[in-house]
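A single protein chain has been omitted; all remaining protein chains appear in their positions.
This part shows chain A:
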Amino acid sequence: MAKSKTIKVDYLARVEGEGALYIRYDDAGVHDVKLKIFEPPRFFEGFMRGRDFREAPDITARICGICPIAYQMSAVHAMEDALGLTLPPELHALRRLIYCGEWIESHTLHIYMLHAPDFLGYPGAVAMAKDHPQIVQDGLSIKKAGNAIVGLLGGREVHPINVRVGGFYRVPSAGELQPLREQLLHGRDMAMETVRWAVSLPFPKFERALSEQYEFVALSHSNEYPMNRGSIVSTRGLAIPVRDYDSHFREEHVEYSSALHSTLIERGAYFVGPMARYNLNYDRLSPMVRQVAGEMGFPPFCANPFHSIVVRSLEVLFAFDEAVRLIDEYRKPDVAYISAETHAGTGYGATEAPRGLLYHRYSIDDAGKITEAKIVAPTSQNQKTIEDDLRLMLPKFMHLPEKQLQAQCEQAIRNYDPCISCSTHFLKMNLQRVERTSS
């Protein structure tokens, strides 16, 4: 007779959006892993049809309040591609600056408020603040510095209003950026402390065997750590321009999820996000960040997903360093935006959201109305990898008491900073142990 045990958690906390997890296992192995995403669909790709192409950055920002800049950036790049617009370097630099702001605020939110409580054993940052007030205070003020960038360049932190196809509505003077510089220098010092603190956290040991190694996928650019541009590369030799995305990646609709599952055609699951960027672009990080990583003994290639909190903190440090550089080298663009005749076309855009590669494709007609939209969010690309992690991890942690095992599973999901709102909601955890009597 088979005896089964079930553990249930109603709702996965500290993720953006709503999802559930179902795992069925016994001593012989894991039988079923399903990351279920119940976030009610909002149909962006549907209702964007017929809308003006200029609305894309304002509308797609509303897919996710945590990383609106990422949506705006991928959207404007795709539209500019469709129209054949090339932006001058000064406008690119400003876009990079606003993206630095989003990386800082989003990563810091994840590091301090969503993920650190897992490592330190608290239900959340507010509870953690009772014992570690300084840590939480520091996190909040680092986050505030990131928000200050987005607020200044974007007009507000959530759903900025200043990004448009061709550039910005208004560009700041060099003088306006100066007060930010002080705040960023202080933030950079605190980010350095964050790296130091993050490497000292207790990490579960989890490395995949060589044969089960991840395929990391990220943008890569000849002389930039990737944010806004580059080609798509992977640790298994993929190297394609963004416009070829659709011929290498495929989305499938599975019954238990309102987010589509992405796979690499004929290869399967892949991994996007900070670890993928870091592993594929280590040499493009600023010397200071590489030096700090080296001093902490943190390697240039990292395959333990629980270390993602360290990689995120290195990226926060990088974003501060980069933002200060961009401000120091800032030259106010001659015009806030460039425009072109509206004409029919198809455009492709991919940028690096804090959670990873975010791909947009649009077709527009001669009147500039969108005829087709396709958006692939980072979380839908990582879903299969998250499920694989749980499948491989569970046997190693099966000896743990159930409560701990469940916490470990939740933590493993949070390694990916999954943004369920983005990918389309409810994280219900359902861990089922099937116990067999020996036969």
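In this section, contacts are C-beta pairs under 8 Å (C-beta built on N, C-alpha and C of every residue); 3 or more make two chains touch, one makes a residue touch a chain; residues count from 1.
The rule is short, and it goes like this: contacts and distances are computed from a predicted model.
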item: Protein that the absent chain corresponds to, by UniProt name, given "Oxidoreductase", "3-methyl-2-oxobutanoate dehydrogenase (2-methylpropanoyl-transferring)", "4Fe-4S dicluster domain-containing protein" or "Paraquat-inducible protein A"; value: "Oxidoreductase"
item: Contact partner of the left-out chain, one of A:127, A:185 or A:303; value: A:127
item: Identified contact with the non-displayed chain, of A:49, A:236, A:331 or A:396; value: A:49
item: Contact with the hidden chain (one of A:20, A:33 or A:64); value: A:64
item: In chain A, positions touching the absent partner; value: 10-18, 39-47, 49, 51-52, 55, 58-59, 62-66, 68, 105, 109, 113, 117, 123-127, 129, 133, 136-137, 140-141, 143-144, 147, 155-159, 161-162, 164, 169-170, 252-255, 258, 260, 336, 410, 421, 425
